[in-house]
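Take a look at the structure set out below.
All protein chains but one are shown at their positions in the complex.
Per-chain residue numbering starts at 1, and chain names A, B and C are given in the order in which the chains are listed.
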Amino acid sequence: MKRNISTMIFLAGLTLMGACGEPGDGTSAGTESGGIVEISVVGSTTVQPLAELLSESYEAIDPNVLVTVSGGGSSVGVKSAAEQTADIGMASREIKESEIQDCPEIVVHTIARDGIAIVANPDIDVDEITMEQAREIFSGEITDWSEVGGTAGMITVASREEGSGTRSAFEDLVMNDALISEMAILQPSNGAIRTTVATTPGCIAFLSFGYLDSNTKPMAVDGALPTAENVSAGSYPVVRPLNMVTYGEPTGAVAEWLDFIVGEDGQAIVAAEGYIPI
Amino acid sequence: MENETTRMSTEDYSLYYGKFKALNSINIEIPSNRITAFIGPSGCGKSTFLRSFNRMNDLIPGVTTTGTVNLDGRDVAREDVVKLRKKVGMVFQRPNPFPKSIFDNVAYGPRLHGLKNRSELAVLVEKSLRQAAIWEEVKDDLQKSGMSLSGGQQQRLCIARAIAVEPEVILMDEPASALDPVATLKIEELMNELKKNYTIAIVTHNMQQAGRVSDYTAFMLTDQNRAGNLIEFGATKQIFTTPVNSRTEDYISGRFG
Amino acid sequence: MNKRNFSQNMAFGMFWLAGIVSVLIMAFVVGYIMVKGLPGISLDFFTTSPRGGLSCDGGIYSTIVTTFYMIVVTLVFATPLGVGTAIYLTEYSSNTDNRVAGRMVSIARFGVDTLAGVPSIIFGLFGYALFVTAMNLGFSILSASLAGACLIIPVIIRTTEEALKAVPAGYREGSLALGANRWETTWKVVLPAALRGISTGILLSAGRIVSETAIFFVTLGGSYRVPHSLMSGGRTMALHVYYLAMETRAFDKAMSTAAVLVALIIIMNLAINMVTNKIAAK
Partner (left out) sequence: MTSGSRRTGLEKTMKTVLLVSALASLLIVLLIFIFTMKGALPAFRELGVWEMLSGTTWRPGNGEFGILAMIAGSGLVTFGAVLIGVPLALGTAVFLSEIAPGWIVKIVRPSIELLAGIPSVVYGLFGMVVLVPLVREIPAPGNAGFGLLSASIVLAVMVLPTIASISEFAIRSVPGGYREGSLALGATKWETVSRVLIPAARPGIISAVVLGLGRALGETIAMIMVIGNSVILPAAITGNPLSIFLSRARTLTGNIAVEISYATGVHESALFATGVVLFVLIMLVNSSAGFLLKRGAR
């Protein structure tokens, strides 16, 4: 009987202790166990596949490192780095002022840039729109393809959900203060957006460069097609950074991995996946 | 009855299900090493009364009692229920062997009460099975499941299981009502053997059975409030031939019930 | 009379239709997934881990491992609690010791009924708030199992209760009459007799863990590496299907993984039916 009570108190204590949070060890360095250094990476689902690829390539070079990449979203990524529950946080957007205020110690490493392409269903016969038209289409003012020079047909807008890094970048860069139409189909991921655009007649959406393929039709904006070359040349305007966030300057294996990413081999992978090297 | 020693007795014993009085102030003395039969129509409370001796009624929510039930002069309510049930064994209406081997069925009780030694257990199991007159039928395969036996064998296995904890009293709640006549006869013969060593109380529907096997008979009947009363208690021969109470006579002669 | 026969025939026709439609739906869903998914399945598919980020090459090895871990760890948490609760509710509820015990039973019963109605996304939200964030366990097998355990505890309780209730009362009486106490009776007689029933409950729960996505989406992290400790994140097969369909270019792999998942569920159902039939045969 007594033992039961003490077990319960122990468990309750454990819960409370956990609730207070454990202090981290100061900087991001990875966790070593049994000769293997583990780096935990958490955050944006846009960066996740790229980070996975980068970790696999790096582990081929240094087998003593194990990088585990988890999703959770950009905000969770920044929070995890700030609270040191992960070695690295991933964010597919700029780090917000409020986030830096909450934790001034965080250090941002831009590992690539990502263009955001405007894509349409392959059957659409419009090849180019202006920034202004894009704004009006996504805000719901233009509702028919004939208004932008195509064959008459209803425009169906698809968009990422509110809060997504891709969406907030798109809103900053394209929408200015206009709001994306409430009628838009909202999908919680780039993959779902691509499927939606590819299969829905008259559909238009925005999509991270990494997800472009022949099933969707990229549109030129103000005369520039969404390609890495045009981004590098500065003619394609819709671009956002892909960031890694650490708590303090990284050391050890974490620093080495980040160096690998921004180095030649890492950036080659970035380019091969359709993103823009820095 | 003067020459008998009393093994169990009740004094002004009443039992209630919630507010409903099921047994009304029963006084009885059950003699040692004899078979005492409880007879009466359905619902007269004879099974409930039998289950009072090993406090099986404790399991039913809302049961309260007044008066006392005594074993060897001591109130069973004050006794540790585990010790009480070790001294007062029970055999149920439907044979209820556990889904275990024959050996484990019989060894179940002794193991509970702390006997671990394998060879001592084996001796005890054999002795119990012999006493229950089933040894010859099962000795070749004690690892066989108790459930695989016939109904009559199962009931004798249950008797062996009850004997194995070396009780003083064995309560039998209509032990043969689910069995065929041949199996019933075997159980009755067995009871006659067992009374040498044990005190037996049996509830039965079957008056012929009571007449055949018991030394004493208690006749119970419900009163106008549906509470069970002890109407008459005496030597079986006397109850069946010269009952004092007219209601006993009516029941015995088959005028009701 | 003819009118009555006519309405009977009409009605029965509808019932036949309903039964047939139900089977057709099953056949169509399962058939579609299998037809689209099976061509992508080879031995390699089971023995290699996903790799290659967005293109998601490779197989599903690590997700099988994670699924297995999740089943084991979740059951370790949930089984004692679930079986314990069921025992208390069925074996101890009739105890007349005191009023408090009766009150406890109804309080516990209320808790179980409420828990059974909680939707899985709430378990996910709760797991995220308590285990991932407040207790600092991060996206890990541990966090996800704790949240997952909340989902299956009611399943285990319900099936165990049914199994215990199916044990004949005579077993309990027989044991108690031999001087066994409640616990000895439960442990030595009732539980062994209910074991098959309880094991179907555990299989059923394992199935729920295999199928669950919403909870793990917000607590498990989704790393496709082979997990190496309770604190590793991971990706179950069901979660992998979601990621494949929603986050990568590998839609065909999503179908193949879904096919494996459905096959696994079919096998588990067959196992459950086998166990139940054996109980029925007894």
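Just so we're on the same page, a residue touches a chain if its C-beta (ideal position, glycine included) is under 8 Å from a C-beta of that chain, and two chains touch if they have at least 3 such contacts.
Fair warning: this is a prediction, and the values are worked out from it, not measured in the lab.
Touched by the hidden chain within the whole complex are the displayed chains A, B, C. Of the candidate positions A:Val47, A:Ala86, A:Ala169 or A:Ala184, contact with the unshown chain belongs to A:Ala184.
Only one of C:Arg182, C:Arg196 or C:His228 touches the chain withheld from this view, namely C:Arg182. Summary of contacts with the chain left out: across A:Gly30, A:Pro49 or A:Gly73, the touching residue is A:Gly73. By the touch definition given at the top, chain C reaches the unshown chain through residues 4-5, 7-8, 11-12, 14-19, 21-23, 25-27, 29-30, 32-33, 36, 80-81, 84-85, 87-89, 92, 104-105, 107-108, 110-115, 117-126, 128-130, 134, 150, 153-154, 157, 181-184, 207, 210-214, 217-218, 238-239, 241-242, 245-246, 254-255, 258, 261-262, 265-266, 268-269, 272-273. Residues of chain B that touch the chain left out of the display are 80, 82-83, 112-114.
Listed by residue number, the positions of chain A touching the unshown chain are 1, 3-4, 8, 45, 71-76, 79, 98-99, 154, 156, 161-165, 168, 171, 179, 182-188, 192, 195-196, 199-201, 203.
Note that in this section only the chains that are shown with their structure count from here on.
Interchain contacts link the chains end to end along an open line, per the touch definition above.
Legend note: the chain whose CA centroid lies nearest the centroid of all displayed protein CA atoms is C. In this assembly, the chain whose C-alpha centre lies farthest from chain C is B. The distance from the centre of chain A to the centre of chain C, with each centre set as the mean of the Cα atoms, comes to 33 Å. Chain centres here are Cα means. That of chain A falls 78 Å from that of chain B.
For this pair, chain B with chain C, the centres built from the Cα atoms lie 46 Å apart.
Chain A has no residue in contact with two or more other chains. The residues of chain B lying in touch with chain C in their complex are 54, 56, 58-63, 81-86, 89-90, 92, 94, 96-100, 108-109, 112-113, 158, 161-162, 165.
Per the touch definition, chain C reaches chain B in the complex via residues 94-96, 102, 168, 170-171, 173-181, 184, 188-189, 192-193. By the touch criterion stated above, chain C contacts chain A in their complex at residues 51-54, 56, 134-139, 220-225, 228, 232-233, 243, 245-249, 251.
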